[in-house]
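The following block contains the structure, expressed as structure tokens.
A protein chain is absent from this complex, but the other protein chains hold their places.
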Amino acid sequence: MSRTTALRVTVWNENRHERQNPRVREIYPEGIHSAIAGFLTEAGMAARTATLDEPEHGLTDDVLNGTDVLIWWGHLAHGEVRDDIVAKVQRRVLDGMGLIVLHSGHDSKIFRALMGTSCALKWREANEKERLWVVAPGHPIAAGIGESIELEREEMYGEHFDIPAPDELVFASWFEGGEVFRSGCAYERGSGKVFYFRPGHETYPTYWHPDVQRVIANAANWARPVDRERPVYGNARPLEAIGAKTGKGGEAE
Amino acid sequence: MSRTTALRVTVWNENRHERQNPRVREIYPEGIHSAIAGFLTEAGMAARTATLDEPEHGLTDDVLNGTDVLIWWGHLAHGEVRDDIVAKVQRRVLDGMGLIVLHSGHDSKIFRALMGTSCALKWREANEKERLWVVAPGHPIAAGIGESIELEREEMYGEHFDIPAPDELVFASWFEGGEVFRSGCAYERGSGKVFYFRPGHETYPTYWHPDVQRVIANAANWARPVDRERPVYGNARPLEAIGAKTGKGGEAE
Amino acid sequence: MSRTTALRVTVWNENRHERQNPRVREIYPEGIHSAIAGFLTEAGMAARTATLDEPEHGLTDDVLNGTDVLIWWGHLAHGEVRDDIVAKVQRRVLDGMGLIVLHSGHDSKIFRALMGTSCALKWREANEKERLWVVAPGHPIAAGIGESIELEREEMYGEHFDIPAPDELVFASWFEGGEVFRSGCAYERGSGKVFYFRPGHETYPTYWHPDVQRVIANAANWARPVDRERPVYGNARPLEAIGAKTGKGGEAE
Partner (left out) sequence: MSRTTALRVTVWNENRHERQNPRVREIYPEGIHSAIAGFLTEAGMAARTATLDEPEHGLTDDVLNGTDVLIWWGHLAHGEVRDDIVAKVQRRVLDGMGLIVLHSGHDSKIFRALMGTSCALKWREANEKERLWVVAPGHPIAAGIGESIELEREEMYGEHFDIPAPDELVFASWFEGGEVFRSGCAYERGSGKVFYFRPGHETYPTYWHPDVQRVIANAANWARPVDRERPVYGNARPLEAIGAKTGKGGEAE
């Protein structure tokens, strides 16, 4: 259970808003991905980035096989993500790689594929205050966080959020305009862990907020792959091989 | 909350084993689908059938829109099920239609799409005894069932079963050869309910077993759509329309 | 699965506010219990009432054994409820009786005993608007309810609510002052079902609200005992009695 090697995190970003919208570029001059990779590096992780317009979206086999936890931010161009790469990421998650999906990533192909639902929600852009309340006070993703996180201005996301009920609901959000939202949702899928975290509209400096950074770092640690052999599926050992004395066994008829 | 109209159940079956294998035909002369539709009709439901080789696999819009609960049995020909029809069934489930997936249907496109995982498992055909223990004694799907259901001979399915942790685990199976299996798994997905029920290998008379019939009928009743308006997704009402006095509002910047 | 006999509901109320506070009496002239029993009777249930100051709090063995679902409202006098009666109610729930706990009943002995946690929360009395959002759109307790229930004035309850994570979270509340709350929480405990529903401060006419009435009626139907033999606990059948051929068996050493 040594922790000597740093957690290998890949931060994936669509990286389109940053290039098209000066306001976003002002907040994240080197892109949302670099901002996130930056604070994770400071937290001692081995963080790198990958973006949509790189070859294979930056998610080659080498990159994915060397990634413990993948972080995903996308919005404008979900449809441009290649289906074969989505399938590859999904297999890696089931095989143990952690996945943290941020904000508008709720509508990404990879999140919808792993959830099995539409992942639709209500939204409104009106500079509203958001308060994320901790509802699972003993969860490691809430470490170091007070009873709520307050974001002065954010996009609103409201229920119903069409996701499977989270295995663990860590945060629930209040919005000024009258909505609530399950904003920190933890899942186990296959041998991997998935965490959806709501905040992070591109026109607000959300990822510079220390509590938001702390939650993402906590989630990356929580989502690290567990060190064990993967399950074996398919045709099981025949009865005689496992010592059962059933007097039946033999070939299926 | 009137219950005057009968529950409309469509029993879908691949219907290949029955036509290719005389042993299966001997057990289910009119197919697994007809056997299941038969006992559901006796239980007062309006049951019909649909099979793979019918046009649109028998799952036209008319059929699906007139179905409260869909039951699914497939095995040999999962790959032949059209993707557009799978997508349509998935949308109907999220919109409220119940879905009961039986036995080898664990590997169907529709179940994997709704679960988001591989749904892989261990299996062995060795005429083993299966005992399904009730682990949720207050669940309506267990109504009328003793503390376990015993099937003298069945195919073995063993853990790890690569599914999301069920919202409610109703049955867990013991197998003679040494394996266990989560064999009755209830999920809520969107506005719909999904129940996976393990038993029913085609070479055994499992669907003639009264307890198995009772569980399937219970599950159909449990999975009936809830009578309410469906959630509205997308751009929410602006702040002024909902009476918030935030002094912010206005256009997103 | 005949539904010919009416569901037998007992509505338990502390009945102290109504006798001490003219404002409460004005809203509920015959007590909260009578108001609730009234609309459940109209919904076709066989509803009766029981109150703290009756002998055995109105919860004799005869009453409890003839109750399918018990509804609980208490606030001022949780400490006066006899421990032996709490223990009896808890056993009845584990044996299949449904229990619906309302509002300040979160702090009742029976709810805390069944939850195993403090059931503490934040509260504020400031005539705030509450909006209960449906987060489980396919749950039968949400039948007939729109996407939210709006209560113009209620007491605020806020997170953290110290309960076990609900088996199913049906409603989440928004409050004007900035808090959220898991306000509709469904649990299975033993062979029984428990539903906690937040609204109902005694100084507001909450139980006259048609949506609130609908939720309570839905919950009573959902919580009805399942018709099956109760599990058997303790010393199990010896190996020989169950036909295992292990070559071991015999006495424990």
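Note that the chains take the letters A, B and C in the order they are written out, and that residue 1 is the start of every chain.
In this section, a contact is a pair of C-beta atoms (placed from the backbone, for glycine too) under 8 Å apart; a residue touches a chain by one contact, two chains touch by 3 or more.
Fair warning: this is a prediction, and the values are worked out from it, not measured in the lab.
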The one residue from A:96, A:116, A:177 or A:200 touching the chain left out of view is A:96
Among the options A:139, A:153, A:182 or A:201, the absent chain makes contact with A:139
If I consider the whole complex, including the chain that's not displayed, which of A:116, A:164, A:177 or A:190 touches that chain?
A:190
Touching residues on chain C - with respect to the absent chain
23, 90, 94, 113-118, 120-129, 153, 155-156, 158-160, 162, 164-165, 167, 176-179, 187-190, 203, 231-239, 242, 244, 246, 248-253
By the contact definition given up top, give the residues of chain B that touch the hidden chain.
131, 133-137, 147, 158-161, 165, 168-169, 172-175, 178-180, 182, 245-247
Even though one chain is hidden, which residues of chain A still touch it in the full complex?
1, 3, 96, 134, 136-140, 142-147, 167-168, 188-193, 221, 225-232
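Keep in mind that, in the parts below, only the chains that are shown with their structure count from here on.
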Compare the two sides of the chain A and chain B interface and say whether they are made mostly of the same residue numbers, over half shared, or of different ones.
same
List the centre-to-centre spacing of chain B and chain C in whole Å, with centres computed as mean CA coordinates.
30
Centre distance in Å when chain A and chain C are each reduced to the mean of their C-alpha atoms:
36
Chain centres from averaged Cα atoms put chain A and chain B apart, in whole Å, by 29
Of all residues in chain A, which are in touch with two or more distinct other chains?
158-160, 165, 178-179, 246
